[in-house]
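For this view, one protein chain was removed and the others were kept in their places.
Coming up: subunit A.
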Amino acid sequence: MGNVLTIILQRLALGFLTLLVVSVVIFVAVNLLPGDFAQSILGQGATPESVAAIRRDLGLDQPMVARYFSWLGGALQGDFGSSFAQASFANFTGSDSGAGSVAQQIAPRFANTMFLAAVSAAIAVPFALVLGVLAALYRNSIFDRATNIFTLSSISSPEFFLAYVLILFLAVLNPILPSVSNIFADMAFSDRLEKTLLPALTLTLVVTAHMMRMTRAAIINLLSSPYIEMARLKGMSPLRVIVHHALPNALAPIINVVAINLAYLITGVVVVEVVFVYPGIGQLFVDSVKFRDIPVVQACCLIFAAAYILLNLTADIMSILSNPRLRHPK
């Protein structure tokens, strides 16, 4: 067990180191912008005195290393600075209502995005596992080939194509679900779910295909092993062989691919959120990219990267934990 613990601690340390380096990359990338925040806020007609004043207020006259550490320190406490698109002047004029702070903007949207990702995952994971087991069970049949074609197509279609096709069939031609997800803070759960369902279905289509293919491949990989042969010779039904004997041993790669796809869900929401005008963090990110609202872009980027790294880290650790050879060393 000590062996596994060391490996996991190593992975954790490596993950946090990566996160730290990524935050440096994001910070440096943003600082490649010509001019600085003060000039951007005040525009072209700014007097040198006012630029200098804002620079002093924001700490922009400090050296870059010091600014990085104060940004990182703030980010760790949930303070991402103030956005300069939304009500940012309120902060500088002294009436600090907090309305312009990046954290204030991100928090509710982050919750929305997590809700969307959770709903998609709740649909996609069971669906993908069942389909994967079925495809492995009836491999090389017409069913297997049809699912193969279907999943390959949905993996390679851009998200917005799937989104528009779903809108066309489920919202426009057969008005079952709303095509625009206007979500408010105080909404009944069922209402919220109904409005989230169409974007969630789009994401499900994208993610299920990949998970299902990996599940099928992982199970089929094991089917030539001697113990599967043994189970078959005992006269077990094919379904029982797969569910009882192959699936538990195929769990490691399956858990891995599920975690990776969840990471994809959190970052892949960007396009889907834009199509459905879903008020999530991806929509905010794209909007602030267009308005060059740098503090928000920086914060969203850091959050996305953190989610991505953490989920990949989880995938790593889970696959270590599910490996019996590592859990029970000789």
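Note that in this section contacts are C-beta pairs under 8 Å (C-beta built on N, C-alpha and C of every residue); 3 or more make two chains touch, one makes a residue touch a chain; residues count from 1.
The rule is simple: contacts and distances are computed from a predicted model.
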{"item": "Listed names \"ATP synthase subunit a\", \"DNA-binding response regulator\", \"histidine kinase\" or \"ABC transmembrane type-1 domain-containing protein\", matching UniProt entry of the absent chain", "value": "\"ABC transmembrane type-1 domain-containing protein\""}
{"item": "Contacting the left-out chain in the complete assembly, out of A:Met114, A:Val289 or A:Ile320", "value": "A:Val289"}
{"item": "Touching the absent chain when the full complex is considered, from A:Leu223, A:Met236 or A:Ile255", "value": "A:Leu223"}
{"item": "Positions on subunit A contacted by the hidden chain, ascending", "value": "18-19, 21-22, 25-26, 29-30, 32-34, 134, 137-140, 142-143, 149, 152-153, 155-161, 164-165, 167-169, 172-174, 179, 220, 223-224, 237-239, 263, 267-268, 270-271, 274-275, 285-286, 289-290, 292, 294, 297, 300-301, 304-305, 308-309, 312"}
